[in-house]
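Shown here: the complex without one of its protein chains, the others still in place.
Presenting subunit A:
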Amino acid sequence: MLIPHPLLGLRDAQEFTVLGDASLLARPDPTRSDAEAAFCDYVFLRDNPKGVHRELWFHEQGDRSWLVVTRDTVTHEILSAELASDVKKRMEGTE
């Protein structure tokens, strides 16, 4: 599998390690009253979709950036990749 790295172009998936579902970027607010239950869901529960899946890949043997890769879990086709830092900024509205 080749991953279209937004800075480095097509890179072999072998250079990466996978963390899993990109929902891990949406860390719950630890100050909210139901934080314990929210963190339990955040740490342990997954949607585990059959089809399009957004997931975190780490370019360990490359530029050591975190990417959000959109991939099909049935065909293994990679649909897009972007820097996780950009995704995070967009989530927080700071871009």
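Assume contacts are C-beta pairs under 8 Å (C-beta built on N, C-alpha and C of every residue); 3 or more make two chains touch, one makes a residue touch a chain; residues count from 1.
Methods note: contacts and distances are computed from a predicted model.
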item: "Sarcosine oxidase subunit beta", "Twin-arginine translocation pathway signal protein", "TonB-linked SusC/RagA family outer membrane protein" or "NADH-quinone oxidoreductase subunit J" - which is the UniProt name of the missing chain; value: "Sarcosine oxidase subunit beta"
item: Missing-chain contacts mapped onto subunit A; value: 1, 13-14, 17-21, 37, 40-41, 43-48, 50, 53, 55, 71, 73-76
